[in-house]
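Read the structure below first, then the notes.
All protein chains but one are shown in place.
Up next is chain A:
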Amino acid sequence: MAPSLEEPVQPVDDALNTYTKKGPALSATEPENCVGPQSEQAGKADACQGCPNQQICASAPKGPDPDIGVITQRLAGVKHKILVLSGKGGVGKSTFTTMLSHAFASNIDNMVGIMDTDICGPSIPKMMGVETETIHVTSTGWEPVWVSDNLGVMSVQFMLPNRDDAVIWRGPKKNGLIKQFLKDVEWGEMDYLFVDTPPGTSDEHLSVNSFLKEAGIDGAVLVTTPQEVSLLDVRKEIDFCRKAGIKVLGLVENMSGFVCPKCTHQSEIFRATTGGGGKLAKETGVPFLGAVPLDPRIGMACDYGESFFDNFGDSPACKALKDVVRRVGEEIGVPANEVLGED
């Protein structure tokens, strides 16, 4: 039988809504065309006939997930929650999250937190130089790992017995962990919480969005590189944000231009043949936050878990980053002098 080509894409609203509802424990794996155990149609749809889960689904309680309230309560002390997204991998989401949090934390009056939701490839602990730490469990919840006095980090990496272990998990298990992160981590009073995400538009993104919806997300910063291969995926991410009702704070172009350290000739390694991030921002009506050049020292600082800001404060890349950080501050309505401490 020839497979159907019609409507291969599930309506996003379905995917978004079914998430916020609590699912029953199923006795068998869901069939391919399952309406989802959280759906109003659960147990009654055509696909449910003959499914071993039919009874369980039909009798399960319907309605919103009671844990959402707990999460909202937990995050009540966090003033600004910002997602860092990109459809494409390896464009610098984690690097940028690190930079952003170091920059915000450079003002000692700010309390900053990072939550790494990239479960299969967490990079934040290494970039922050806290790879070997483990989580402390207290009576009130999990304590984030503190990089400095005002900068805390939470990642799945801290829970692995061996840092090279592969986390081979399917979607529902990942969602469970993200929920636990949001529910059990004791963030306390915080000014900014940055949420680093994996590439794509799938389970992690859907669950972060639906779990945080009540608590209120300030918006998302999208990261891209200048070439069309990357812009193509970021366009999808903008589409996702629109459909999911997440405000896009702006687009950052990373790795734009490389200055040869010997002859200072600027090469565009990842050529912006279709106009780069600036043009995409204009096309889609999203604010353009700035372009950060490619600097090998940024990569090195990340490998050693050091702050690029502290070590190479005068480099052009650092200046560009600071401008971007100020623009992010502007977008969430924080005056520039409160964002960066020293100037």
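By our rule, contacts are C-beta pairs under 8 Å (C-beta built on N, C-alpha and C of every residue); 3 or more make two chains touch, one makes a residue touch a chain; residues count from 1.
Convention: contacts and distances are computed from a predicted model.
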{"item": "Per UniProt, the name of the complex member that is left out, chosen from \"Probable Ufm1-specific protease 2\", \"DNA replication complex GINS protein SLD5\", \"Cytosolic Fe-S cluster assembly factor CFD1\" or \"DNA-directed RNA polymerase subunit\"", "value": "\"Cytosolic Fe-S cluster assembly factor CFD1\""}
{"item": "Omitted-chain contact residue, chosen from A:Val130, A:Val145 or A:Cys302", "value": "A:Cys302"}
{"item": "Identified contact with the non-displayed chain, of A:Asp149, A:Asp164 or A:Asp314", "value": "A:Asp164"}
{"item": "Residue in contact with the excluded chain [from A:Gly43, A:Pro144 or A:Pro198]", "value": "A:Pro198"}
{"item": "Of A:Lys79, A:Lys236 or A:Lys279, the residue in touch with the unshown chain", "value": "A:Lys236"}
{"item": "Hidden partner interface residues of chain A, rising order", "value": "2-3, 5, 8-10, 12, 15-16, 30, 32-34, 87-91, 94, 119-121, 123, 126-127, 163-172, 174, 198-203, 205-206, 225, 227-230, 232-233, 235-240, 243-244, 258, 260-263, 265, 267-271, 273-274, 294, 296, 299-300, 302-303"}
